[in-house]
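Dropping a structure here in structure tokens format, bear with me for questions.
Each chain you see keeps its place in the complex, though not every chain is here.
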Amino acid sequence: MNLKNKWPKYYKKDVVTHYCPGCGHGIAHRIVAEVLEELDVGDRAICVNPAGCAVLAYRYFDIDMLESAHGRGTAMATGIKRARPDLFVFSYQGDGDLSAIGTAETIHSANRGEHISVIFINNAVYGMTGGQMAPTTLVGQKTTTSPSGRNPDYEGYPLHITDVVASFPGVVYAERVAVDTPAGIRKTKKAVTNAFRCQIDGIGYSIVEILSPCPTNWKMNTIESYKWVTEEMTKEFPLGVLTDKREKKK
Amino acid sequence: MNKIFISGNHTFGEAAIRAGCKCYFGYPITPQNELGEYMADRLRKSGGIFVQSESETAAINMVVGASAAGARVMTSSSSPGISLKQEGISFLAGFELPAVIINVMRGGPGLGNIAPAQGDYFQATRGGGHGDYRTPVLAPASVQEIADLTIVAFEIADKYRTPVMLISDGMMGQMKEPVIFPEHVKDLPQKEWALSGRGKGKSRYLASLILDPLEMERHNWKLVRKYKEIEKNEVRHEEYMMEDAEIAVIAYGTTARIAKGAIKRVRSEGIKAGLIRPITLWPFPSRALKDISERIKKFIVFEMSTGQMLEDVQLALAGKASVSFHGRPGGVIPTPAEFARYIYRENQKENKCL
Amino acid sequence: MAKTVTRKKYDVIVKSEFCKGCHLCIEYCKSGKLVNSKKLNKMGYLYAEPAEDAKCTGCMVCTLVCPDLVIEVYDE
Amino acid sequence: MINKILCAGSGGQGVLTLGNILGNAAMMEDYCVTFLPSYGAAMRGGTANCTVCISNNEIASPVASAPDILIAMNQPSVSAFINRLEPGAQLIYNSSIADNLPIRGDIEFHPVPANDLAIELGNERSMNMIILGSFIKLTNIIRVDNIHKSIEMLMGAKPKLAKKSKEIFNAGYERFPFISE
């Protein structure tokens, strides 16, 4: 008998992650590790991990990693990539990290067209700190800091930051995907592949927004939370390629 | 003749380039704009990287990235901008990453003004950021010394894997003086620990998160041991006319220059004053002060602040001598004549007491 | 039987000590090959296990969805 | 010996250039020298000034609260700074545009019709060189050839301008002193 699914080279073996059961981070991690292997860039890759549930990502990714101050992932990635353009540099960030405290860094690294890649896990909530409202929290969604549901008159509407950066000339590739179903997971992998290729080809900035369930803070069981991504989140955050300037840039 | 007439701000830049600084990240703020502008031109021309970041916060985090990747890297700002870098500096300390941070101080608090001041001494020496850490702080008092100490700053940073601050003020930054620059540093230290992709080897990570308190504590004490090493090896100070002095003035940077002028004046009136000029503010030359306090009982601290280094002097003397303070905060540049009068008055008081 | 076609045989292993019992694999396995074991593992989770009475088609969906890389699928 | 020279004027008058040439030349003669420009908001509103200190010994403060010499390139500079001069100090002023001088018997006045002369020499923008020439003639603090070299160093990128500047400097040097109107 042969093992059909081989263990991703850049994913540490036999480590139990700290993620909650069913957390989308786990799927996203595996996808990233697989793509690093398929594109053969893991050996020269540096991942900047966030403050957020993925703060411990270095326990899982078997590549060089740098922890970031909350929200500053793309600034750090900029520093690495500018100092060492030969390395493959990507940040992995949550919605609080990337679209709240890190807004300026996100916008400007994208606008400068830094040659980095960004994996953006949007779970509509601050996972790590226990479920506070995020910029991406849906209207009406209850969180610990929007206990009666997000009220757009008080807290504004969900922020579509990937759409924002997609409009910048320096952003070569931006896609929104979801790890909500097997098909979604396959698409996510393709999107990550496309994004990483942009950097390998030296044509600019790329970002993949991944809608990802946080069953714990959504107070749902796993299956419900995956359904909620499909049914509710994608209504607010429609999936698809938000920009693709690869042809132009090559 | 390889002397050139150059401003303090440009000198920070030129010296950094000669020290092998490969990356500069910064955000404009008066009175240090010329430094960034110099790097935008010269560092890029010499093959390095200049990025004007979107903010000081972004700049210090770009510094973290470049440093983690093994580059000699620098950022600079002035008081309010340095406040915005405090989280990042704490991270550098936690990560044990080398970096050089320049503060060309101005009047504060708040927006304050853009005149020279020394009000950020506490922030620099006590760590304005969170957690238990220290930052070596160098305080040049001439443009030549800016050149020399900038190079030293990079060396200390790499040697101990620590952020190092250079503090100066608007006057030092804007002023031109003759400077002789050393040659370009040739051999940069190897950085085994730098991230460069795992290659065929084992993957590595740099993290300041240490969830287990006992491990975190070990890390804290490890840092303390490193700081003790720095305290042992890197204290620098200058003594001026101290041989026969009966009054010791303690001042750094701009005020130290002014103090020298004042000391010359009072000496001409027979008052035996001398100067101890801390070149490193942390580690502070406490031992030198303590030793001298065996002999001298009158110390005068002179700062362009309301009294910050004063505490380090008091700590060093531990009650062994009397300490008085003359301060001109807020961007006022005191004159040698004014400070000479102060010394004169203090001297009279002293004599009256006898 | 007349209907028999030559088909590969597949085997599924759930490394139960790594399973967090999220049950995504159970949800998405169209063959019903994966089921709730109703047993707690050391971490305290109700882990998934292959059902005796169902056949794995080797579709690999379970490995695709499992966030914890728990499942191994073998072919001949 | 320490000489503190305060040089003041409006934005386009080449105040800082003058200070730089002087400071650089002083360096060439191995003096201790500092040059301190006004900067930032102090420069908005069109005024500019700088202080050059030249000394045989280490210079304590590059600031001149009581300059030995004030070079005032326009009327506002005379008004703003003349009170800083202590008895015995000297004032070089651009008599082409500054004519409202307070009466003080304790300082020396040196009028230099810098704009007029510069116009006469065909380059009004180099009026700062007339002043510099006069200043050197008056003080004799730096050798003329070193000023020439300093001009070449700082205007190296524009040799024509350097040449013209030296000529105009020489004129200022030669014609000084000018008779007070």
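Letters A, B, C and D mark the chains as written, and numbering starts fresh at 1 in each.
To be clear about the criterion, a contact is a pair of C-beta atoms (placed from the backbone, for glycine too) under 8 Å apart; a residue touches a chain by one contact, two chains touch by 3 or more.
This structure is a prediction, so every number in the text was calculated from the model and none was measured.
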Copies per chain type across the entire complex: A x2, B x2, C x2, D x2
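Going forward, only the chains that are shown with their structure count from here on.
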Whole-Å separation of chain centres (CA-atom averages), chain A against chain B: 40
Chain centre separation (chain A, chain C; CA means) in Å: 28
Of all residues in chain A, the ones touching two or more other chains: none
Complex contact set, residues of chain A against chain B: 10, 42-46, 48, 55-56, 58, 61-69, 72, 75-84, 87-88, 104-105, 107-108, 112
Residues of chain B touching chain A in the complex: 22-23, 25, 49, 51, 53-55, 57-59, 61-71, 73, 87-88, 91, 95, 195-200, 203-209
Complex contact set, residues of chain C against chain A: 10-11, 18, 20-24, 27-28, 43, 45, 58, 60-61, 63-69, 71-76
